[in-house]
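In what follows, a single structure is set out as structure tokens and then discussed.
Note that one protein chain of the assembly has been removed; the remaining protein chains are unaltered in position.
Read from first to last, the chains carry the letters A and B; within each, the first residue is number 1.
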Amino acid sequence: MATAPSTAAAAGLPWGPRALIRRARSADEIARLVTLFFALVVVLIAVLLVYQLWTNSAQARHSFGLSFFWNTTWDPVAGQFGALTFVYGTLVTSALGLLIAVPIGLGAAIFLAELAPRRLSDNLTFLIDLLAAVPSVIYGLLGVFILVPLMRTEIQPALKRILGFTPLFQGPAYGIGLLTAGLVLAVMIVPFIISVSREVLLAVPGDQREAALALGATRWEATWRAVVPYARTGIMGSIFLALARALGETMAVTMVIGNNPRISASLFSPGYSIAAVLANEFSEATGNLYLSALVELGLVLFLLTFVLNGLARLLIVLTTGRGTAERT
Amino acid sequence: MSLLWRKSVNIVMLSLTGLCALVAVSVLFFILGYLVYHGGRDVNWDFFTKLPKPVGETGGGMANAIVGSGKLLFLAALFGIPVGLLGGVYLAEFGGHAVPFVVRYTADLLNGVPSIVIGIFAYALVVMPVHHFSTLAGGFALGVMMIPIVLRSTEEFLHAVPRSMREGAMALGASKWRTISSVVLPAASRGIMTAALLALARVAGETAPLLFTAFGNRFWSPGWNQPIASLPVMIYTYAVGPYEDWHQQAWAAGLVLLGLVLVTNIVVRTLLSRGASPQRS
Partner (left out) sequence: MAQTSAKHAYNRPESSENSVVGSMETVLKPPTPSGSQTVLESPLRMQIRNVDFYYGKLHALHSISLQVTANRVTALIGPSGCGKSTLIRTFNRMHETVRGTRIVGEILLDGEDIFAQDVTSLRRRIGMVFQRPNPFPKSIFENVAYGLRINGLPAASHGHLSDAVEHSLRRAALWDEVKDQLHKSAYALSGGQQQRLCIARALAVDPEVLLLDEPCSALDPVNTAKIEELLFHLKQNCTLVIVTHNMQQAARVSDTTAFLLNGELIEFRPTPQLFTTPSDPRTEAYITGRFG
């Protein structure tokens, strides 16, 4: 028992051989090395990804150089590839998406963070998180069969009547096109803006609002002039995040954008985005230059989202003090 | 500005925010509603058991796509979960400063990469060397997408295990690995499993990375080395196709896919939030 001579116990004899101790120590080491290996696999994959994008786009990069970015020709037959139409389509649809999604998303986030009672806010947020889980192709499905006809028969004609004097809303109303794609994107990125902005707003210390109210501000004024400005870096972060998602969004966009590589001032016109052309043409690309040009497009997309995501995370960390921007 | 004006602005703006929230949430119900309405009647026994009919003929089902998605998810889990889990264990339990920072940074980076670019990566790595599409390539692409989610969640849930529990085990003479495997990991296991399920649900709906890795198949795909059909890709192909019958099937498939994804999300998220913290008194 406990009063047994301690030397015996120290020698390890009654409790299993010294080998047990040795085994325990080396088990720790093995565990550390094995888990380290897997952690490094993650890094390896990321490095490989960048490497593959870089090397597989080499041919196109060397053939076209910087002119790749302002060339509008996309002619696989003649071997002429330029990214401008896709960059244009990507930027326009994403900008549209943001334009529509940010006010709605921010408004909803304000409601959920500041006004709604806790239970209601939690339940609604739960539903919005579910929205974020809806696969892109489902949005595409609804886009193609519900939204496109609606645009063609009701919305676009209406816009044409009211705003047809601007070049933005001219041209035939196909239903598909940049505007429709922008709308679908807006619907898809709203949940992200809401959930991140809500968290950012909740992280604002309560005394900010109280100080404003104590000065005689209305509820709205306290929120809009005290709480939201305090959280504005984080909200910017959520916008960048949403933008990054919009830029990379593939399926829903390709199903409604029209897949036509042209640049036009009108939002009614069909267009093409980087992700959409990759989705449509990658599996059928013949010839190394063609494939290489597509990979270069992929590289461009990667770099765009990389920069945006990095900025977004930085901004969000600054506000909430937490490291993760994405929610699982 | 007069007080009356400010008060009116107040009410208007506050109502508007409520309206925004309502609009956002109602989208979910619109989606569900349309899917049920258009796809409901075509979700039948044939859908689950028959192969697609030759192009142009009506009828048939999506049995191969359902099985295909299953196989792809299996591969994704096989690849993504161990890497994410064990990497997360390293970050939470062993790591110092430099390595965990780099790993977390790259995990976040991977998480933000558009899924179509992941598809290009998988294509370059798995398809190009052998010159054909395969289930392996698709599973790899999906697995890569799962890794960051599982990794960060594992780290988070392991961190959440209270220090006192670890100290209790160490004070009894447990070595570090013993403490982790017999106390910490079991305590965090529920959270980690739910995160893995959520990651699976997320990649189950992914289409883009499969377009040129698993590609598609109108028949069964034996083994792991051939192109394989999957539910999301079928939905896409049928939706943009010219046949009305295909459109019907796309709706039905959309309903099934969304149903699976939503049910998993709802169940898992409720379990996560309902899972009361262990210290009951």
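Here is the rule we go by: a contact is a pair of C-beta atoms (placed from the backbone, for glycine too) under 8 Å apart; a residue touches a chain by one contact, two chains touch by 3 or more.
Everything quoted here is computed from the prediction, not taken from an experiment.
**Student:** For the chain left off this view, which of B:Leu32, B:Val67 or B:Met165 is in contact with it?
**Tutor:** B:Met165
**Student:** Of B:Ser26, B:Asn44 or B:Ser182, which one is in contact with the hidden chain?
**Tutor:** Hidden-chain contact among the options goes to B:Ser182.
**Student:** If the missing chain were put back, which residues of chain B would it touch?
**Tutor:** Touch with the absent chain occurs at residues 162, 164-175, 178, 182-183, 186-187, 278-281.
Quick note on the criterion: only the chains that are shown with their structure count from here on.
**Student:** Can you list the chain A residues touching chain B in their complex?
**Tutor:** Those in contact with chain B are residues 24-25, 27-28, 30-32, 34-43, 45-49, 52-53, 56, 103-108, 110-112, 115-116, 124, 126-131, 133-142, 144-146, 187, 190-191, 194, 218-221, 224, 244, 247-251, 255, 275, 278-279, 282-283, 294-295, 298, 301-302, 305-306, 309, 313, 323-326, 328.
**Student:** Which part of chain B faces chain A closely enough to touch in the complex?
**Tutor:** 6-7, 9-10, 13-14, 16-21, 23-25, 27-28, 30-31, 34-35, 38, 82-87, 89-91, 93-95, 99-100, 102-104, 106-121, 123-125, 133, 144, 147-149, 151-153, 175-178, 180-181, 195, 198-199, 201-202, 204-208, 211-212, 215, 232, 235-236, 239-240, 247, 250-251, 254, 257-258, 261-262, 265-266, 269
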